[in-house]
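Only a single protein chain was left out; the remaining protein chains are all shown in position.
Chain lettering (A, B and C) follows the sequence in which the chains are written, and residue indices restart at 1 in each chain.
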Amino acid sequence: MVEIVQATRRHPLQAGQLDVASVSVTLADNATRVSLRAKDNTVSALSKALGITLPMKPKTSASNGGRAALWLGPDEWLIIDDADSGVIADLAKVKVLHSAVDISHRNVGIIVAGKGAAAVVNGGCPQDLSLKAFPVGAASRTVLGKIEIVLWRTGEDAFRVECWRSFSNYAYAFLQESARDVAI
Amino acid sequence: MRKYSVFALAREAMRAHKGWDQQWSSPEPKPEYDVIIVGAGGHGLATAYYLAKEHGIANVAVLEKGWLGGGNTGRNTTIIRSNYLYDESAGIYEHAVKLWEGLSQDLNYNVMYSARGVMMLAHNIHDVQVFKRHIHANRLNGIDNEWLTPEQVKEFCPPINLSADARYPIIGAALQRRGGTARHDAVAWGYARAAADRGVHIIQNCEVTGIRRAPNGAVVGVDTNRGPINAKKVGVVAAGHTSVIMNMAGVRMPLESYPLQALVSEPVKPLIPCVIMSNTVHAYISQSDKGEMVIGAGTDQYTSYSQTGGLHIINHTLDAICEMFPVLTRLKMLRSWGGIVDVTPDRSPILAKTPVSGLYVNCGWGTGGFKATPGSGNVFAHTIARDEPHRINAPFTIERFTTGRLIDEAAAAAVAH
Amino acid sequence: MSTSTHSGSNRIPGAGRLTPAKTVRFTFDGQSLTGLEGDTLASALLANGIHLVGRSFKYHRPRGILSAGSEEPNALVDIERDKSRKQPNVRATVQEIYDGLKVKSQNRWPSLTFDVGAINDVFSPMLPAGFYYKTFMWPKFAWKTIYEPKIRAAAGLGVVPDEPDTDRYSNRFAHCDLLVVGAGAAGLTAALSAASTGASVIICDEQAEPGGALRYESDVIIDGLPGFEWAVAAIEKLRAMDNVTVLTRTTAFGYYAQNFVGLVERISDHLSNPVSDMPRERLWQIRATKVVLATGAIERQMVFANNDRPGVMLASAARIFLNQYGVAIGRKVGVYTSNDSAYAAAIDLKRAGIDVPVIVDTRDNPTPAVVDAARSLDIEVLTGHAVFSAGGKRRVSSISIQPTRGGSERKVAVDALIMSGGWTPSVHLFSQSRGKVAWDAANERFLPGTYAQECVSIGACNGTDGLQATLDEAFAAGGGKGKAIVATGGTNWIGGMIGSAPGAGADTTVKAFVDFQNDVTAKDVRLAVREGMHSIEHVKRFTTNGMATDQGKTSNLHGLAIAAEALNRPIPAVGLTTFRAPFTPVTFGAIVNHARHDLFDPTRRTPIHGWHQTQGAAFEDVGQWKRAWYYPQAGEDMHTAVNRECVAVRNQAGIFDASTLGKIEVVGPDSAKFLELLYTNPWEKLGVGRLRYGIMLREDGFIYDDGVVGRLAEDRFHVTTTTGGAPRVMHHMEDYLQTEFPHLDVWLTSTTEQWAVIAVQGPKAREIIAPLVEGIDMSNEAMPHMSVREGTICGVPTRLFRMSFTGETGYEINVPSDYGRAVWEAVYERGKPLGLTPYGTEAMHILRAEKGYIIVGQDTDGTVTPQDAGLTWAIGKNKTDYVGIRGLLRRDLVANGRKQLVGLKTVDPTTVLEEGAQIVANPNQPVPMTMIGHVTSSYWSENCGRSIALALVIDGSKRLGETLYVPMPNGVIEVEVTSTVFFDEKGERLNG
């Protein structure tokens, strides 16, 4: 018999050190992520299962504990579970019509935090990131330079950027480059 | 017509150049012509010229809503080549290149056709396959197009970035040495002058507002902002506005009109000796005789008649240029502008009779019509004069979009222009 | 008059705003010079008495400094920090000096003072506008070999750097309620007004200091302060506000649709030692709710003979050199004007102790007050007179004055001449915004007419005359409550003349320059008209007027007026050139900004990429992906490595990284119905746990993509696409799902990157992986070819596909991406003793070609139907609808004579055809030949021991066994038409 060695995880990015003081660009921890799709009439059942009231307003999010639900489209949410609290299993129990697809390994999270974080993201993202237009908690799929991202404002000076894993080196390098500029 | 030559120039130099004639006159429209051409761009003026020269039909009016040569003729990046894949395309573009080669002398107007070579860069294996397919097809069609190794690419165009670290390293290129550029305004002016000399009326600031038809449906003339003008034959050569004109005759076209932007840099001393095109990084560049880098790429994504486009298109174009030529980042964009290009589903033109008797159309050249100017005008004149297409333009019908017999250069080549 | 020798002999003590102690050293053509901090290169050169700065484009005439701003046509220089940071065509009037600045003049050889190219000036009668269209035609070959190379060598101004740029450039998207362009009196007032309401404001100005005309207007008092002091206080106030962003050295260059404005901020060009993180320039892409244009006006020259001599300058420029930089442009300065504003300059100069021998005014009756003011300072004023010519060559030495109606000539010695032809409102950005300009006939100027966007023009660019009126207008534009502040003084923007001045009219042959840089004279414009160029666009293109790097800021209106006069038509009937972006030339680097080097385009790598690197793999670019191409071992070339990989797969097993394949999870009760509509194949009856190869068409009937689809559950499919096709297939599916078949309950999720895909192919495939797999019965019976199971491998979840793109028994192991590398390594370690060999995309291509499996995009090209590709079997026979079903029925798609996919075997088995080679039936025909097809795929097949090829050939399926020919440059290759399957024709190895 061959002994089966448990495979270990390997993150696509090795974090580099960015030596600008005012703003940091760092990697988010591994998280469970689900692309959740559903029609209006099943939202309450799904909300209940998730323990989060799924947001119905464009560009908004809701969170509870380590779980967050980001509105991405009229029938689409990105669920991020930082706590590894069994969100996939919870959704599997829901019988109402929906689609839940595990995309934990598809995405990579990058955190931009500190003074000028919005300007760093605006180095490549064309959306209005003023607090009026993009308040804390706002979330949206958008673009950064030449890639697509999901942008989530977690604080006045903090954003989480989610992108597909093969774009993460680009996103990370882009944000670092922009952070250098903003820190000038 | 007073002949242009260095001697004429010397003579005029001695009398303060007071003796030059008007290159073309600006006559009032007559009530009737044998043929009306709608649109005084290069293709329309060439059509009129060849109608007069080769078919003895000089009672022709070319109607232009603005100023002659003011549309895509005066707004393009002037690339000339004929290394197209399909026999049909190769036929018409090669016909044009052959005419380009003697055009200055034929028109007695220096159009500055400059066979500096058009080099199309291959960055991946798919590019290689596509370009080699072109090269072999061209060879068997008698059209020059050769494969260059990366070293030969560098030799032909020294400032190019051949680094293996480039995001998309250059792994070869297809080169058509007879390809090159010409001076776009001179082409319009040279054809206008030569056509006018043969009796053609070029009527600027004359906008066609309707196509007039007899009860049997046949064309009898046009309405314009300067009154009705009769003609039994009307050739529409209106580029981006073709759909608008054809709609006046109730003919719907397989066309969409997109803004295509281009730009030039400030003039600098000679650096880039040829035309460089890359589909994979997506841009093209040449250096004009004046020293400006002439740069273009793709269209904006939406249809528009505005002759303007977005800054992001310029961003992407220059990204690609600076990737190919990293020494150019310190150059400056001097001018940018837009044209309206009429695009067919298969990216090949339509030069054909239409369902309306007496109405002919020459359109759909998309982003690459300049290179075809002499050939297009030549065979379109034939089509109008004889009421049947020339062998060369016979495949470029409207009906091909119904039968499915497309000439799909876009699909085959994945290369614009 | 004493002078400071430190920062130039022409620096006037006490004048200007620079600090005499702060000296800066720089060189000009090797000559070491000293200026002051805050100097522009132009002011520093003038301070050192240098007027000759460059040579013109065509005639190589000596040129000096015309202006003090971005409209400068003449004073273009080359700046070099180091080899990689050389900057051609820099305006001396914009570049600020710094310690160590190295400047070279351009377009001259061997030197600026002695330039061989100046011979062109002698031959200029032979070189009128458009001369090149009339000659250089014979002999025919000579254009390419002689004339054009000479013309090209002569053309161009600066030189492109030899090495790639090491500077950084950056980008910022920004939004604001109000964007104010221009920080003169108008712009500052509008910004203050808007900022007071709490609106978010961005204000930019191309200069280093705010103030615009306030920098030189010596008589302005605003809110009790001298004009410039007020401007500095205003900008400081704005800077201190949270809702305001102040951008100096920033040019708004482009005004695009929906109030999208492009700005370039110059960050380090004025610094001696910029820090390394500092970008050289920053592009600002601003979306403003409202735009306020406060762009001022540009002074025009007078068009008279030799008006291009160094030392001949715009009056406002002389004023700014004096009042801002403390520099006297000469000792004896003549004045030539046709409006009031130059009088203020004359008075400022005179008061600074400079000799102003004469003011020549073309008007018979100028405003008495300004004339009296000048005369009270003992300046002679000649009204109804004109300067007919400037004397001197490398610097103006005299002016010839005559009454405008003719009369005796008088020569006055000068060492500089300032001139004012009046002011042209800067409507560039307004015009770019698609606004329509209107002709103000009374004042001979174009002004903003009909607006196309949420935008307002204020001050001089709007034709508003009088400082108080400007401030009132600006305050209102900002939307503030209350009243504008009080101001007195300022420039009178009205008056002047357009077109040629007396002595340069139609009956003359003098060189009176309209466009300095391009050497366009008044007579060139007239020649264009004479030759039939009746539209201003024709005139412009024929003469090149306004097409130089200054974009005609001083020349456009003059050219238009001269053309209109020659045509005897009113100006609006001749037209106005539409202004296009950019307002001033913009560095490519700024436009490209971050998108250089690694950020030019994303490089996508698979989760297993690092392993391939450790194995020395060569990579190929497939779209944005890097894919392992082959794995050369020591001493191997590509051919040997690929042969080894191919043989290993057929004899033992190979391992292949297929992670780049597109994957889409299709979920919902109507999933099968949806796939029925998107693919040619039937799906309803595909069992759970089974796979099927699917073909996707466009509506036109041509093959769009292909891939294997697995049914994981009644309502869940795992769809795969080609690597390059993944995004467009997703878009295509979403399009149909959302807009054509929205009644279906289906959702699509891209899972391309959720899964790493490890293909293990070959007779030992099962033996290698089975021990690592748990929860799946991998026996042939339980898991036959074309099935999918879920379980675990190496302790992590897997979707295990049994499928093959090689014709061998094969599996594709899907594991969550972060586990990809570890599982790959485990499989490789396990298989290595059994001969498991990593193979790359090249071997993969050969192996699939041996089996006749197509690659979409290589064996098809967007013009190929499933029937053409020999895939008729993949079309559901009883289906009544799927995308492409109708397109396939079109006349030409069912006609004879279509190209069909066949195999080709060269008669000489060692000859490998070239991909793309063309096929003929008769090799002996003359060119042009009738081509009947082309080679789509061609390889040496080590497993077959011969070359193999796939080709698309007209009526190919009827030609099996026929001999055809491939004419190559060095001979004709004979080929036999065969089946597309070259190896294991019965397909027995799949079920091993």
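Going forward, a contact is a pair of C-beta atoms (placed from the backbone, for glycine too) under 8 Å apart; a residue touches a chain by one contact, two chains touch by 3 or more.
Throughout what follows, contacts and distances are computed from a predicted model.
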| item | value |
| --- | --- |
| Hidden chain of the complex, named as in its UniProt record, picked from "Ferredoxin-like protein", "NADH-quinone oxidoreductase subunit M", "Heme exporter protein D" or "Sarcosine oxidase subunit delta" | "Sarcosine oxidase subunit delta" |
| Contact list for the unshown chain, restricted to visible chains | A, B, C |
| Selected residue (touches chain absent from view) among C:570, C:742 or C:971 | C:742 |
| Given C:889, C:907 or C:927, the one touching the chain that is not displayed | C:889 |
| Missing-chain contacts mapped onto chain B | 241, 243-244, 252-257, 301-306, 308, 310-312, 342, 345, 401-403 |
| Contact footprint on chain C, counting only the chain that is left out | 173, 256-260, 285, 287, 434, 452, 699-700, 731, 734-735, 738-740, 742-743, 880-881, 885-887, 889-891 |
| Contacts of chain A with the absent chain, listed as residue ranges | 39-40, 58-59, 72-74, 76, 126-127, 140-143, 148 |
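One rule holds for everything that comes next: only the chains that are shown with their structure count from here on.
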| item | value |
| --- | --- |
| Comparison of A-C and B-C by number of C-beta pairs in contact, larger one | B-C |
| Cα-centroid distance, chain A relative to chain C, in whole angstrom | 32 |
| Interchain centroid distance [CA atoms averaged], chain B/chain C, Å | 22 |
| Contacts with two or more other chains, residues of chain B listed in rising order | none |
| Chain C residues counted as touching two or more neighbouring chains | 285, 595, 598, 601, 603 |
| Sites on chain B touched by chain C in the complex | 4-6, 8-10, 12-14, 16-18, 20-26, 66-70, 74, 87, 102, 104-105, 108-110, 112-116, 123-126, 128-137, 139-142, 159, 161, 167-169, 183, 185-186, 189-190, 204, 265-271, 281, 287, 289-291, 306, 308, 310-311, 314-315, 318-319, 321-323, 326-337, 400, 402-406, 408, 410-412 |
| Complex contact set, residues of chain C against chain B | 57, 85-89, 125-126, 128, 131-138, 140, 143-144, 148, 151-153, 155-165, 167, 169, 254, 256-257, 260, 262, 285, 434, 509, 523, 527, 530-535, 537-538, 541-542, 544, 547, 549, 551, 580-582, 585-589, 591-593, 595-596, 598, 600-601, 603, 620-622, 700-702, 857-858, 861-863, 887, 890-893, 914-918, 920, 927-929, 931, 934, 936, 967-969 |
| Residues of chain C that touch chain A when the two form their complex | 168, 170-175, 200, 267, 275, 277-279, 282, 285, 287, 594-595, 598-599, 601-607, 624-625, 665, 667-669, 745, 747, 749-755, 771-772, 774, 793-796, 815-823, 826, 830 |
